[in-house]
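Just one protein chain is left out here, and the rest sit where they should.
Naming follows writing order (A, B and C), and every chain is counted from residue 1.
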Amino acid sequence: MIKVETAKKWLDLFIEQLLENKVYLSELDTAIGDGDHGNNMARGATALKEKLAEKEYDNLTDLLKDTGMVMVSKVGGASGPLYGSAFIEMAKAAKNDEQVALADLLQAGLDGIQKRGKAAQGEKTMVDEWIPVIEDVQNNQLTTEKVDEYVEKTKPIKATKGRASYLGERSIGHIDPGAASSGLLFKTMLKAGVADE
Amino acid sequence: MIKVETAKKWLDLFIEQLLENKVYLSELDTAIGDGDHGNNMARGATALKEKLAEKEYDNLTDLLKDTGMVMVSKVGGASGPLYGSAFIEMAKAAKNDEQVALADLLQAGLDGIQKRGKAAQGEKTMVDEWIPVIEDVQNNQLTTEKVDEYVEKTKPIKATKGRASYLGERSIGHIDPGAASSGLLFKTMLKAGVADE
Amino acid sequence: MKKIINDPSAVVDEMVKGLVFAYDGLVEQLPDTNVVHRKADKNGKVGLVSGGGSGHEPSHAGFVGKGMLSAAVCGEVFTSPTPDQILEAIKASDEGQGVFLVIKNYSGDVMNFEMAKDLADMEDIKVEYVVVDDDIAVEDSTYTAGRRGIAGTVLVHKILGAAAEEGASLEELKALGDKVVSSLKSIGLALSPATNPEVGKPGFEIGADEIEFGVGIHGEPGYRREKLQPSASLAEELVTQLKKEFNWQSGDSFALLINGMGATPLMEQFVFTNDVHHLLQKEELDLAFKKVGDYMTSIDMEGISLTLLKIADSKWLDYLNAPVTTIAW
Partner (left out) sequence: MKKIINDPSAVVDEMVKGLVFAYDGLVEQLPDTNVVHRKADKNGKVGLVSGGGSGHEPSHAGFVGKGMLSAAVCGEVFTSPTPDQILEAIKASDEGQGVFLVIKNYSGDVMNFEMAKDLADMEDIKVEYVVVDDDIAVEDSTYTAGRRGIAGTVLVHKILGAAAEEGASLEELKALGDKVVSSLKSIGLALSPATNPEVGKPGFEIGADEIEFGVGIHGEPGYRREKLQPSASLAEELVTQLKKEFNWQSGDSFALLINGMGATPLMEQFVFTNDVHHLLQKEELDLAFKKVGDYMTSIDMEGISLTLLKIADSKWLDYLNAPVTTIAW
């Protein structure tokens, strides 16, 4: 069972990392998108920080749902509805099953992303980060190195979804910014110890 | 008496000089005006060249009048109506007195300029070229060097008429572009031998 | 970055406030949002809402008013607005007959507007939408997010706005919108990039003697770079691309929109218009409606776009010519 305190720690670390990597994420997005992914996520992170400071959470569902709502209403762009849907679907999964396993929780999040964005694996989006990560979580094999490896693996892919798809072949050789921000999500998840529970 | 052939030669040389000095005159105007004096005069010169090629002139009046009309309708800006008025008034003087002396002819031109532009001597305009030139013509003392000297003498003047007046003190130290184009008018007058008749 | 702004991250907020102040007889700002809503009386017509990232002014807030949009949602610069703000626009625009959304085809916009539609459904407001994808610079294949929505969007606002004002139902607007969008094609070019104030530097680099064909309104890459060339050659390239797409016949009727990208003066836009005129004259097209100016800009980008709308129904011309009360039409 995922404790709400641990999840809270996870989100705090994620917020911290998003703010720290604002320029880096926007630079990745400048290469193959419109250069705002870092700003978008940082805007969400700042709002989420405020939101989470407002009250004490005693259950995972509320924490994830509020996170999802902040993402949806503050991030904007493509990543806002995608991260928003992910957290809202995770909140639903936590509500349906208080004992939900981490892999199932994340799978619910991925389903939210794919339902909203209709991207399959191999289209050079954050989906390419979530799929292998969830597999590793299932097999208890996820490490920080692997998270980074999956981010790196978006490089050779030719984008066929999102703004990067306009570049066609020229999108090859660049990391997908959404995969990189999801990488931060999963590394902070490991750091917070969410996977150990 | 000024022969129409000599006057025609004068205008041909003036046209040539205006076209040759287009960039130079505009550069002078860039320093203290809006940078178009050379273009304005060259536009007029080109049109005048065409006009004068159209017919044979057998009297001074028609030649000067057509020149004035072309100046008025092709040059634009401040210099168009000024040169236009000058030539139209000279045409009138030639009509009233077929034997008109050069100094009187030029004085009529100057009167046209001053009536239209209301500039007195010392306001840093073409008037500062015309006044001493006419005096020299009267005394049979005009030389190319003197024409140039009067152009040069507009440098220290602070402009109080025309666009250069917006610069106030900062107009000091620059040649007045209209005085410079009038300098070309008077040097070509000497070269054509108008003053010798 | 040399701009008349204060805090770069407050640009959209301050801009919306400035706009609403300047045109307070015409529009109002919905509380706690960057939604610009018209003040015109409600008479039970279908609401018409558009919006997207900011930086395309006068789009979309400049087209809010009687005869065009009910509301425009202003996202952050070049960033789709969020569903909660779009929902507020929908709620304010609903006069009982539902609300129609005009969305430009970008992943972010489509997702955020769709989420807003889901939220509106839960509040029992009927919502339909059309996704504008007029930019033929992009290949229309399953390997891209599809064609982008650019300047032609403004003609969609105008036609649907007039139809809505006339009492068209939500279903009629949907049918009309789909038909207009399928008859609408645009293509642009850029001489220089836009600088997003929040980013602080130009969106791409381009040589002092280069132009790029097909650049998007957020600086998305185009299809070809070439040396700078006379306006007549630029016009020829864009007209040729449109001709390939439309396969027009002499006598076909079109609406023409020539759009400046923000920093291109009207002087150049009209010179270009003159060149387009000569080319389309040779094609013997009937240009039944024409408009030139800044309608869908890209902040301070230098460039121009050319839009043609094949007039499939003469009623469209009436809609294009119908009077409006907006800031910028």
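Here, contacts are C-beta pairs under 8 Å (C-beta built on N, C-alpha and C of every residue); 3 or more make two chains touch, one makes a residue touch a chain.
Predicted, not measured: the structure shown is a model, and the values here were computed from it.
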Chains on display which the left-out chain touches in the complete complex: B, C
Given C:K17, C:K42, C:K201 or C:K282, the one touching the chain that is not displayed: C:K17
Hidden partner chain, touching residue among B:N40, B:T67, B:Q107 or B:T154: B:N40
Hidden partner chain, touching residue among C:G55, C:G108 or C:G161: C:G55
Those residues of subunit B which, in the complete complex, touch the missing chain: 26, 30, 34-36, 39-40, 43, 72-82, 84-85, 116-117, 158, 160-163, 165-168, 170
Residues belonging to subunit C that touch the chain removed from view: 2-6, 11, 14-19, 21-24, 54-55, 57-58, 62, 77, 191-192, 197, 208-209, 211, 228, 230-232, 234, 256, 258, 262-275, 277, 290-294, 297, 299-300, 302, 304, 328
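Basically, only the chains that are shown with their structure count from here on.
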Chain contact topology (line, ring, star, complete or other): other
Geometric centre distance via CA averages, subunit C-subunit A, whole Å: 31
